[in-house]
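As you look at this complex, bear in mind that one protein chain is not there, while each of the others sits in place.
Per-chain numbering from 1; labels A, B and C assigned in written order.
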Amino acid sequence: MRYLPLTQSDRDTMLTQIGAQSIDDLFADVPEAARLTGPIRGLPSHATEMAVERHFSALARQNMAASHHPFFLGCGAYKHHVPASVDHLIQRGEFLTAYTPYQPEIAQGTLQMLFEFQTQVARLFGCDVANASMYDGSTACWEAISMAGRITKRSKAVLSSGLHPHYVSVCETMAHFTNDMLDVAKPDFAGADTQRLIDNIDEETSAVVVQYPDILGRIEDMSAIAAKAHEKGALLIAVVTEPVALGAIKSPGEMGADIVVGEGQSIGVGLQFGGPYVGLFACQKKFVRQMPGRLCGETVDAEGKRGFVLTLSTREQHIRREKATSNICTNSGLCALAFSIHMSLLGERGLCDLATLNHARAVQAAQRLNKVPGVRVVNDTFFNEFTLELSKEARPLVRELADRRILGGVSLGRLYPDVNALQNGLVVAVTEIVTDEDIETFADALEELLS
Amino acid sequence: MRYLPLTQSDRDTMLTQIGAQSIDDLFADVPEAARLTGPIRGLPSHATEMAVERHFSALARQNMAASHHPFFLGCGAYKHHVPASVDHLIQRGEFLTAYTPYQPEIAQGTLQMLFEFQTQVARLFGCDVANASMYDGSTACWEAISMAGRITKRSKAVLSSGLHPHYVSVCETMAHFTNDMLDVAKPDFAGADTQRLIDNIDEETSAVVVQYPDILGRIEDMSAIAAKAHEKGALLIAVVTEPVALGAIKSPGEMGADIVVGEGQSIGVGLQFGGPYVGLFACQKKFVRQMPGRLCGETVDAEGKRGFVLTLSTREQHIRREKATSNICTNSGLCALAFSIHMSLLGERGLCDLATLNHARAVQAAQRLNKVPGVRVVNDTFFNEFTLELSKEARPLVRELADRRILGGVSLGRLYPDVNALQNGLVVAVTEIVTDEDIETFADALEELLS
Amino acid sequence: MSDLNKGGWRPEMTEERRDEQGTFTGNRALMLDEALIFEIGDSETTGVDLADFPQVETRLGGMERDRRIGLPGLSEPEAVRHYTRLSRQNYAIDLGLFPLGSCTMKHNPRLNEKIARMKGFADVHPLQPVETVQGALGVINELAVWLIKLTGMHGVAMTPKAGAHGELCGILCIKAALEARGEDRKVILVPESAHGTNPATAAFAGYVTENIPATPDGRVDLEALKARLGPDIAAVMITNPNTCGLFERDMKAISDAVHAAGGYVYCDGANFNAIVGRVRPGDLGVDAMHINLHKTFSTPHGGGGPGSGPVVLSEALSPFGPIPYTERFGDGHITLVEEETAGDRHPHSIGRMTAFHGQMGMYTRALAYVMSHGADGLKQVAEDAVLNANYLLRSLEDVLDAPFGKSGPCMHEALFSDMGMAEGYSTLDIAKGLIDEGYHPMTVYFPLVVHGAMLVEPTETESKAALDEFIGALRSVAIRAKAGDEALKSAPHFAPRRRLDETLAARKPKLVWPQTELAEAAE
Partner (left out) sequence: MSDLNKGGWRPEMTEERRDEQGTFTGNRALMLDEALIFEIGDSETTGVDLADFPQVETRLGGMERDRRIGLPGLSEPEAVRHYTRLSRQNYAIDLGLFPLGSCTMKHNPRLNEKIARMKGFADVHPLQPVETVQGALGVINELAVWLIKLTGMHGVAMTPKAGAHGELCGILCIKAALEARGEDRKVILVPESAHGTNPATAAFAGYVTENIPATPDGRVDLEALKARLGPDIAAVMITNPNTCGLFERDMKAISDAVHAAGGYVYCDGANFNAIVGRVRPGDLGVDAMHINLHKTFSTPHGGGGPGSGPVVLSEALSPFGPIPYTERFGDGHITLVEEETAGDRHPHSIGRMTAFHGQMGMYTRALAYVMSHGADGLKQVAEDAVLNANYLLRSLEDVLDAPFGKSGPCMHEALFSDMGMAEGYSTLDIAKGLIDEGYHPMTVYFPLVVHGAMLVEPTETESKAALDEFIGALRSVAIRAKAGDEALKSAPHFAPRRRLDETLAARKPKLVWPQTELAEAAE
């Protein structure tokens, strides 16, 4: 077998040397009843590389790949062009096949990269510090609520109706078992629920959670929410699912967010059918010891040279066990690397230009689609994603578009199957990958399907 | 521009520091008349990575890729399954972006690999030594003839009719200008021209050149040719275009070949529409100082540690200039690496099994195709490639097969447009990538097209 | 005669800037130092070219950014070099044996990398209509079947993002099952030798944890455990094989006892590599077990992640598994059970563990891995992993103390303590000495139950020659630690950095590069 270096004669020699009769001797502690005598039944036997590759090629062909079709999906996962050098670099064996950098003398590559990543994320979010990544945006969101609970010693969080419904679900799963209270609401085409949030923050509130831009693509100023939260001793948690937006709009930190979490997939990582992604987690300095996850810090070595280590580990499970700030261990290191490389390639100029380009394309698309009879753009404000209200239910329409080889957005019916008022909503994302032709094709198809 | 690190302010600073008014000062030696004032006209301006990638995707889609269709082409280029690790490893920046190992202290990676490659090639071909690669099989073939000329001080080479016609062409191009004599002939379904070769070797003959297996896929014993050549003071040059064959059949060295050249594409490199490929070049020890190309040799460093260097450079152009054994400089290093990695992964067991598998599939295919009315298998012997004589002209038929999405072999009409007797010939290669289904599909299509 | 540089400008760097070892750059031939992106890049440089943008009226609603962010950019050549040079300061499986106990640092096949990058998997959006992602759903479903059969369990929750997330999912399912029975048990029992994520997870899910006592031979004390069982015990969390490298002989009896007391058995499956294809946890009475695809199933660790932690579930727990999940119909079509249909099809679900479908990129790799090995090959994996560990154990126990060396064969890892080292020498010195020898050290100071623990896991992807070389190096270092070799106290000597001051890092945390320094560096 190609992955197993031991030859049969190696095995025999080694068994003899350690005084075992056969390999079964080494499994002597397994109770008789649980010992299997042959390979597990009902599973195939080994396969050649070629056979495996062909199997997957056949499966891959059953999927419509984003780059082969006009593509307008967003809602928490965005398709951007990722430079080829990113994927080349993350495949360097020294990055790909390294473990968590617990031995810093031979892990400076990963550590320095994490330090750079943390700085990039903190600056982008307008925060003092950021950690070395979480699983994804949705789990980071719950971790932020949980952290706010530890800080405020309160257990009620007020969630914006504009928070991604899957993020809400993840929080609900956890809150149900931790006896936390979540104040939730569903989105409304009429506008964001800033006022509801402000009204509902009270002395019991640990945090108010606002997505920016929100699930329908709207951009709202969070300053007033932050002010009210701080007045009541609560924290403002901002959630960013499209970090590219921050090349064009104010950072949440500027508006007073105490914790900012986000999904970093959009930069460097790609769609990947939902994972692995990379959770971004930043906060203001005073909360650093309540942060979940790994942190990389600068220090010096025995010769006084600058170097990096994982630090403040007394927050973490491997040191603090049941008293840790989170149970997270393995995080999303390689995706953080991809994010960081892509962000270094962009730089401030590139990120801002990319944001401007995305916005410009989205505005063009919104104008064009708004002209289609039976289509109304819901948003007053948006970055690269906006919501259409259609004259028909959106969910079947999305399938019809797919039949025409157009991946035409995310229907709100998929996200909110139980909210009648949203069934005609279609969330459309437009990034730099969308061409004029794509927009025309989409508009034409919509026109036909809606008439 | 993404590949240019100088900023405009860097440029200005540097120009000022070196005392130039403008960049034009640095081009002052270019005569006025040849100075262009702006970008060259008629060429597009810079393009984004995404735009370039899309351009090539569109071009790539216009080609029928071998792995997407039943595929039976050979004749000097073979499709084998190359393990994914090969391509991963040759993309290591330290291999990919290194230069020729002229500074051995920081090029031991490339050098040790070349030493291993040379040993693999020499052993495979049954020779004492091999060089660090040539451009491809066809140019290696001429280099061998040229080398035989230097050794024997004669200038007539007898070429087997089974030698790849493109290789013959390359030799003819050169021989025309170097005033060498080539005794050539066209292949014949009746059998190999071993006797012609033996008969034509005389005291003027520098070398006799025999392809093994030959262009029609036939396998002939070269021992008698070697004996006659040696008797007359000539050399036997064997040419191997499908090195996988040598996992199943005797090496040319065993049969008395003095120089063995070949095309290494088949192992590790892939089809690549004809290039880059890798020329293999091996010979017996006594001829080593007449070899063309680079050689890597073992030595020790100042501390006595084993190390490798390029050696016997007095054969080469950079030292010997017009007296060099060849003008070759850049060779095919990275393809040699791919070859060597794939060969190390195979090992003797893997190579022999691969050869057995290829042969078995080919025999199955030959049996099946031979049953198609209007088809006759020409070969008595073959490895993984054989020739069919069809009841129709093969060249248009190959195009008709392509219309049915079958890449059904190489027509002899393409290779020998001027030899009438060969127009119904179709050379079919069958490697491990061919499935039973592929064979059936091919046979069925042939049956239809020939009826 | 050139007109250039008449002024005779020269750079200001003739002065000697050489360090102790005599180089100007601080480099050592191929060991290259590398500055931070904040020192190299500047905010106007970019390594990405973009199309011109059309002029439009913005719809940003007055929220335009008006401050600079402070993100340095690099041209592509600078970026490639920066990250390539950084990478060279890392150790990795691709460089050599990586014997981190509990981490299963096995070879990561490159075929899997290739497959994960096929556009049909890598370039698909999680919210595409299910009809357009049948192949992607197929991968998830096929892998689910493999995991269920390999473990002999009833169901599997695929979405957890890593081992700890899988633990959380399993514990929540247990909590949900108890809730469904109307019970509110408060305590989870966890052995002291357990990985930190076990108690952390229990706490994260709102439980209190208590210790499970161990026997002197390194296993769960069945009688003591039984004595503690009762109506307040929600579950036990047991690692099997355990972190001392031993198989829990009494696992089935433990499960039976826990079940009899109305609790559930959570098994930490991080060490599944020792038994995959040879023992099915389902046969031992386990209710939930996470599988680290980034351990047993060869997906790369990536310097810390991403991983993937599917949890296999018993029949009792399966109804509570999270959404979304895949269901295959007779005709081969696959559907996704999520919010809309969960109400009917999966009413007891705990809900979502994560936004989308989990770690697709790891599923492709893991499925490619299990298909490559097949059921026969996976059995061989376990056997070779265990053989390699036992070979190591027996090759080292005369120079390193093996506290449980007499407790039976070890499984896929061998545990040593620091007993017998010279005064003032510790496990840390052995670890740092191994670095100089060209190895990543083993796991150190874990599990906590052994003093100065060294947990050595070679995995099955090491050849005998590689093991022998490692054994030689470790013996040499161990002997030096016993002899009190001074040089060992200051190891590593040859790594990119000497020992790093972790106390300083924690005392005065510098977690980001200061904003002001960018401006300066960029000048």
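Please note the rule applied: contacts are C-beta pairs under 8 Å (C-beta built on N, C-alpha and C of every residue); 3 or more make two chains touch, one makes a residue touch a chain.
All values reported here derive from a predicted model rather than from experimental measurement.
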Check: shown chains touched by the absent chain are A, B, C
Which residue among C:44, C:210, C:256 or C:468 touches the omitted chain?
C:468
Full-complex contact with the absent chain, from B:63, B:420 or B:451
B:63
Touching the absent chain in the whole complex: find that residue among B:280, B:309, B:422 or B:446.
B:309
Omitted-chain footprint on chain C covers residues 1-2, 4-5, 9-11, 13-14, 16-18, 21-25, 27-33, 40, 49, 75-78, 80-81, 84-85, 88-89, 91, 93-96, 106-107, 109-110, 372, 390, 394-395, 398-399, 405-409, 435-438, 461-463, 465-466, 468-469, 471-473, 475-477, 479, 487, 492-496
What residues on chain A make contact with the chain left out of this view?
1-5, 7, 17-20, 25, 28, 46-51, 83-85, 87-88, 93, 105-106
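The working rule: only the chains that are shown with their structure count from here on.
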Taking the mean of the CA coordinates per chain, how far is chain A from chain B in Å?
47
What whole-number Å value describes the gap between the mean CA coordinates of chain A and chain C?
19
Could you list which residues of chain A touch at least two other chains?
2, 49, 53, 83, 88, 91-93, 345, 432
Which residues does chain C have that touch at least 2 chains other than itself?
42, 44-48, 50-51, 74, 76, 80, 84, 109, 111, 113-114
